[in-house]
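Written out below as structure tokens is the structure these notes cover.
Note that one protein chain of the assembly has been removed; the remaining protein chains are unaltered in position.
Right, chain A next:
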Amino acid sequence: MDEWKPNPAVKPHKKRSWYLAWKYKLMNQRALRKLCQTGAVLFLLVTVIVNIKLILDTRRAAYEEEEESAQDYDDEMLNVEIPRHPVSNKKVLDVEVYSSRSKVYVAVDGTTVLEDEAREQGRGIHVIVLNQATGHVMAKRVFDTYSPHEDEAMVLFLNMVARGRILIFTIKDEGSFHLKDTAKNVLKSLGSQVAPFLSWRDTWTFVGKKGGEVYGEKHAKSPALSTWGDPVLLKTEVHLTSVEDAECHWPDTELNRRRKRFCSKVEGYGSVCSCKDPTPIEFNPDPLKDNKVFDVPVAVIAGNRPNYLYRMLRSLLSAQGVNPQMITVFIDGYYEEPMDVVELFGLSGIQHTPISIKNARVSQHYKASLTATFNLFPDAKFAVVLEEDLDISVDFFSFLSQSIHLLEEDESLYCISAWNDQGYEHTAEDPSLLYRVETMPGLGWVLQKTLYKDELEPKWPTPEKLWDWDMWMRMPEQRKGRECIIPDISRSYHFGIVGLNMNGYFHEAYFKKHKFNTVPNVQLKNVESLRKDAYETEIHRLLGEAEVLDHSKNPCEDSFVPDTEGKVYVMFIRMEQEADFTTWTQLAKCLHIWDLDVRGNHKGLWRLFRKKNHFLVVGVPASPYSSKKPSSVTPIYMEPPAKEEGAVAVPAVAAAEQT
């Protein structure tokens, strides 16, 4: 095409041009004919050339475009989309509910949503909540109403369920022994006719709509004390309502959209889902002035206790100076509901495939969470580590903001913790007071990145070692004599009752009466005197001004400490060497503080409050402060009881709080 030059002398090849040329041949005016011929041919040729070029260009461009969209920018991963379930337009659900001594199950439209035939667990009343519009399971609970107080929990739960939801009940084994009248009346108000007469080892199934119709109920009486009622199987149909009817009509805001998503999926969170005046999910606490921890990432370590997580995040997001953008919730396992809670609050959550078992699993989860935190916030020098079963004090961040610089400046520090192991209602008094302790309390603490990256991460216990991460961190190889800073009154509160190493009794004995600060903006008073050397000066000053108590009295008795306020008292106990805690353990026991292992000590010294007086305990002669003991005073020795039950419990229980 390029070499072709339009030349008037050459006869055009094209048919049309040839035809014209032939026509003009008939004419006699040669000059005019030739001119016209040339002009026409030129025009036509240029047209043709432009035409061809255009076509070629267009084709090439189209080809390129096709190619570029095909290659290069395609995601290598195919089929990343999750196949959608076909949307069923069914309006009726088939529900099957089975109750018997050893097995319960619930099937909705042929899908088993509950099946429990495990031995020696799952006793009591199983409750399932379905969404009345979609038929999805929104909550699954079991209340062991054979045991006391569980019926109260059930009533609480049922009251929280929104009107219109479908409730399914079934009893496994025994569910009536501690089912009190209040609970029976609630069940009756739901439409159950049998509930008021439920008795020992009856089997029972019930399906109804909260505040509406009853879809079915079946019941079999136990014929005798030693036997169970016959298994019952209830088959019934539930009519679904429209989605609009099942939802509340909150104003359309970003927050309410999150709320709607949450409330259409799960149940049992009470007023957060009420249609009228739902409880807020954004808290906007006052910002902190000069907040030094605003950019410190917060890692929330969670398992599958979504109700705990909900409570925990509420208190965390209400704390002054919180920065929601820095919060990441790490969920150990692919649990949906905790993730729903995280999304409700608009936070980011990360799920972690469980590695190993029991304590080692927790430990691996911790490691992954800490590493991820420092990866996600590469310029962070610290991380705040929290667990899902903690309430966070309103001045938690204020407390950290005032003390965090110490962690960076004082190399003899290991951590800052919000928790005082010995800070019970009757032993903690001063919200502005801080201590240095040789033990690592955990339960809301700050970890320095250099400590983690340089020391802990490289030698973190491997999955096959079934160690507790916190016990490991307390080991001398890791701690290397460094200390933690703690407040007198804890800035976190451990409310978890269900856990790996936790049960109701244990919680009642050791955690329930823990003091928790509720005063905002506490100005800490002795921050600078917490540095290594300054603290010694401070302790010597304290001991110097302290009044020595009457060592002839029984230290367990209330009268051991005079009825004064605001004074400083000191007592001396026997402590032969650094690891001799015989007397201390006995003293801790009778004072009803943490006695399962030694906590809260600093060079053989314990600091607490009794009757609003600062109360110092010095172990003689192991403690360097023994020199303060007047020669006339004989250190108190308390003998352990002959059979020490505590010793057995220690290993299992010591780590309990972390779970």
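Details
Convention: contacts are C-beta pairs under 8 Å (C-beta built on N, C-alpha and C of every residue); 3 or more make two chains touch, one makes a residue touch a chain; residues count from 1.
Keep in mind that, in the parts below, contacts and distances are computed from a predicted model.
In the listed set "Serine/threonine-protein phosphatase 2A 55 kDa regulatory subunit B", "Globin domain-containing protein", "Ribitol-5-phosphate transferase" or "Cleavage and polyadenylation specificity factor subunit 2", the entry agreeing with the UniProt name of the missing subunit chain is "Ribitol-5-phosphate transferase". Only one residue in the set A:Thr279, A:Thr462 or A:Asn554 touches the chain that does not appear here, and it is A:Thr462.
When the omitted chain is restored, the residue from A:Thr353, A:Asn521 or A:Asn554 that touches it is A:Thr353.
Of the listed residues A:Asp454, A:Glu508, A:Glu528 or A:Glu576, the one in contact with the hidden chain in the full complex is A:Asp454.
Where chain A meets the omitted chain, the residues involved are 20, 23-24, 27, 29, 36, 39-40, 43-44, 46-47, 50-51, 53-54, 57-58, 61, 65, 68-70, 72-76, 78-81, 254, 325, 334, 348-353, 355, 368, 371-372, 374-379, 453-454, 458-459, 462.
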